[in-house]
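Shown next, in structure tokens, is the structure this report addresses.
With one protein chain held back, the other chains of the complex are shown just where they sit.
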Amino acid sequence: MRPSGRAPDQMRAITIEPNFTRHAEGSVLVGFGDTKVLVTASLEERVPPFLRGKGEGWVTAEYGMLPRATHTRGSREAAKGKQSGRTQEIQRLIGRSLRSVVDMKLLGERQITLDCDVLQADGGTRTAAISGAWVALRLAVNTLLTSGKLTVDPIRQKVAAVSCGIYQGTPVLDLDYLEDSAADADGNFVLLENGNIAEAQATAEHATYDEEALLRLLRLARIGCTEIFAAQDRAVR
Amino acid sequence: MRPSGRAPDQMRAITIEPNFTRHAEGSVLVGFGDTKVLVTASLEERVPPFLRGKGEGWVTAEYGMLPRATHTRGSREAAKGKQSGRTQEIQRLIGRSLRSVVDMKLLGERQITLDCDVLQADGGTRTAAISGAWVALRLAVNTLLTSGKLTVDPIRQKVAAVSCGIYQGTPVLDLDYLEDSAADADGNFVLLENGNIAEAQATAEHATYDEEALLRLLRLARIGCTEIFAAQDRAVR
Amino acid sequence: MRPSGRAPDQMRAITIEPNFTRHAEGSVLVGFGDTKVLVTASLEERVPPFLRGKGEGWVTAEYGMLPRATHTRGSREAAKGKQSGRTQEIQRLIGRSLRSVVDMKLLGERQITLDCDVLQADGGTRTAAISGAWVALRLAVNTLLTSGKLTVDPIRQKVAAVSCGIYQGTPVLDLDYLEDSAADADGNFVLLENGNIAEAQATAEHATYDEEALLRLLRLARIGCTEIFAAQDRAVR
Amino acid sequence: MRPSGRAPDQMRAITIEPNFTRHAEGSVLVGFGDTKVLVTASLEERVPPFLRGKGEGWVTAEYGMLPRATHTRGSREAAKGKQSGRTQEIQRLIGRSLRSVVDMKLLGERQITLDCDVLQADGGTRTAAISGAWVALRLAVNTLLTSGKLTVDPIRQKVAAVSCGIYQGTPVLDLDYLEDSAADADGNFVLLENGNIAEAQATAEHATYDEEALLRLLRLARIGCTEIFAAQDRAVR
Amino acid sequence: MRPSGRAPDQMRAITIEPNFTRHAEGSVLVGFGDTKVLVTASLEERVPPFLRGKGEGWVTAEYGMLPRATHTRGSREAAKGKQSGRTQEIQRLIGRSLRSVVDMKLLGERQITLDCDVLQADGGTRTAAISGAWVALRLAVNTLLTSGKLTVDPIRQKVAAVSCGIYQGTPVLDLDYLEDSAADADGNFVLLENGNIAEAQATAEHATYDEEALLRLLRLARIGCTEIFAAQDRAVR
Partner (left out) sequence: MRPSGRAPDQMRAITIEPNFTRHAEGSVLVGFGDTKVLVTASLEERVPPFLRGKGEGWVTAEYGMLPRATHTRGSREAAKGKQSGRTQEIQRLIGRSLRSVVDMKLLGERQITLDCDVLQADGGTRTAAISGAWVALRLAVNTLLTSGKLTVDPIRQKVAAVSCGIYQGTPVLDLDYLEDSAADADGNFVLLENGNIAEAQATAEHATYDEEALLRLLRLARIGCTEIFAAQDRAVR
């Protein structure tokens, strides 16, 4: 039995509140249950040095967790003077995931930065961030289309992400903190609406796993992402 | 005329939403108009090294601004690897302000950290932070009183803060971003409910000012803080 | 056709030279073709703070690349003053991979640090590092068994890793630099000798992939790891 | 009674030794009693990036304290690798204070940096620094006027600063270390020769204060600054 | 001919002003011509971790240069966030030099830190620092002898240092900035009063040199140090 009483293939409630803040070209407050992430999409009419003059755009991400997003207060990365390895790993994953659905030639020489800040954490912050970031990105690109700066949409399709893991011997979908901290193995899957995979990661935490388990986690992820795609749809409509 | 159409002595709408997040012993989302600050109060049963064994507690604060809280995206301090001078100045001010109303002997050897993170900025983030932090602190101390860890309340009274400034020759209360960026002088006043002053700061930005102006700013601050004290009252009830 | 002329399921030459340096409790120079990584295992009779007094050991890893291991000189991380996100991601992966085959209770309160320094890079540095690190760890633990400090072997089985990817539409094993920099997708698989998976990661670089492709990459990885296990065997004999 | 035996409105001896070092365009050793600060004004024919091409100059300040300027040795900020919040707060105040009396258009596209290094500390280092910095700035600007690079003086008037505080219930002028460390409240006032205020700051340390006290501190500051203006006059003559 | 008109074996005027600041256990302002270094000796009744419990003391040094000690302003190391290689090299040299004349067993478990801060630079700052530091150390140790904390003097003899170099083909003593920046080779010699050498360093800058030149530099250094020993004597008397 899961601590939350959910069925193995049951997601937590997904909430995506668009336009949560005013200044960003796109912004959402995304919730997977008690996990709440504020994502803003910031549009800049310039690209990083390695892309200058190539006629291509860039999508990148930064990730942070407020010190008391968690059960016990963590130290503030700005005060410590560096981002942890975990933070860097997550923000690299978010950036790669969103880039997998954007045509950079069509975007043109501009950059969109997705800032994902966790206001409250209960497991799955990176997958909530990716899922919400797609909506923020969608909203920001819409401003380009509306204003006529772009005439062809550079976003090819939706992307969403969800965590899965093996908890007390059972593959389960969308781990919360209690599950995440005790799982034998857990993974994150970044899926496209057409069924393709942008990223699959599964890590043994307390026990290694076999090929069959990997496939079952992937199948659970498909169930979860179907729900997320629907929530993304509602949010941008 | 003020850009917002407010009267010179008119505050923006004050909103204080208690228990905005779950994990912290106290938390609020405080708003002064479009300025929105999430404040959490984290309680730890230990004190900094310089206080160990003295039987006294400590109250401290950290401040941050999300990269896209502002009109244009600023760089993330965690990524730059250091907090700006502005950030440090603000968090020192918040900590001092809250300590001015706490009896550290009564608090006992425990520390309360007030994390003030600006989700959206429109001027006055530090004063909104102080005003909200008092509520978060109040909620956190209430848990100590309720649980019986404390029997005497270490909070002596309320503290609130508001900015004032001279905008186009007129002293005005609670500057928003448009006013703040064009003010001749601006200041921050931290006041106690009994009328006393915890901190008064007034800085010439584009023009120096005289003693009469300083007093008018202080009088405006009294008007604003009266409103804030009422909002604090409503939030903790 | 692969640039190297290899068949899709063909590994590069695997070389594992044990005892490459003198001071470390275990050391190897591991080569996957032109990729050369020096791995040392350092044994210390203490554990990190979070494990003190729990009767358990710890295995951790650090990773570095010499500035001119690559085709063009990269900057030295020690001179820049920080490790890149890529470096941190890799050393976290190496540490997790090795921990998956060690019984920490049996190891006792001691730490083994695996330093993986790339002397020459031609793709697959992290997987060569993991594969070599197992040998260095084996040698270091052997000194504990020989000296009588341990009587029961805490290493449960072998672990090895290899990269796979989709290059010009074809799934291939053990990517070299030319393949790695042009692959549509690539992944790293960390496998145990009993067939279980410690870590599976597959990332879309230029094109997303489907479930069938993921499985074919995993099957290639099994072929590669079988060869690596044999090379590990020869090295520790 | 004050520890030094001074009357409540009595300054310590003010000494301003111009041209204390040779290389800087302006330099002074300023003393407020045992507080000794070396201030140099360095002139550069360039401005910070945000001002380039605007036809305006810039005046900025940096502040440091030698490790053994104080009663017990403090750590060296260069060795720790960062400036404290206190240091940054002070150097921002010094810069703002001096900018309040300079016409940046008249200065033209050049920058003057005021380095304020405390050789010996006995309270009031920031106010001594501001008061001395005006003389160093005056000397540096004089070289521009003498050389004909400037024909109109960009310095509008004098600026000086002094600390005041409430010590054992009595408002006193120009706190030394013994008073400063025990004061109920203390403040720093930056005044112009025409009586206007560039900056007023008053902070409750051990007790909050009322409006009357704020005004008495300001009046004491006027007495002190009158003396400082006279000392500045003597120094530049 | 030397720019200053000095003879090849002629030192600049040596000035050593003891007790230049009040708080340190020992302090001097040392001058070699226009080079002025403030040295303080700070005594602490504790030793670094590697010496705890061994019954031995420690002498160490830190070095800094005020930003405008030089002809053109250099950046402040505290603001840059790190000490340059040159700074670290110099402070290591100063520490070693002073340790060469102190009996650490006799000093007992206490540390003396020599802070050497260059107020004005005209070549030879490190050698002036070493020569002045001996006096500051002497004064600090005297306080231990006077107070009865030590009964046997741990300072064995005097140590002094001077630079020498080959300027326009001629070996010269005590290089000033003009000579230093154009010298073919230059060196620093740290000598004891009994004639022994604590440190000899000679570096080719624009031309390598032969053994005979090395010996002539050493002989010039002996001449210079004889004068410095006399100045040290006068300062501590």
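For reference, chains read A, B, C, D and E in written order, and residue numbers begin at 1 within each chain.
By our rule, contacts are C-beta pairs under 8 Å (C-beta built on N, C-alpha and C of every residue); 3 or more make two chains touch, one makes a residue touch a chain.
Note that the structure is a prediction, hence the values are computed from the model and not measured.
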Contact set of the excluded chain (shown chains only): C, E
Which of E:145, E:214 or E:236 contacts the chain that the document leaves out: E:214
Missing-partner contacts on chain C, residue numbers: 21-24, 27, 34, 36, 38, 40, 42, 44, 62, 64, 66-71, 73, 76-79, 81-83, 87, 113, 115, 117, 119-121
Touching residues on chain E - with respect to the absent chain: 82-86, 88-89, 91-92, 96, 100, 187, 192, 195-204, 208-211, 213-215, 218
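The rule is short, and it goes like this: only the chains that are shown with their structure count from here on.
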For chain E, the least number of touch steps when starting out from chain B: 2
Chains contacting each of chain A and chain D, listed by label: B
Chain closest to the middle, measuring from C-alpha centroids that were averaged per chain: B
Cα-centroid distance, chain A relative to chain E, in whole angstrom: 59
Centroid distance [mean C-alpha coordinates] between chain B and chain A, Å: 33
Chain E residues counted as touching two or more neighbouring chains: 81-82
Category of the chain touch graph - line, ring, star, complete, other: line
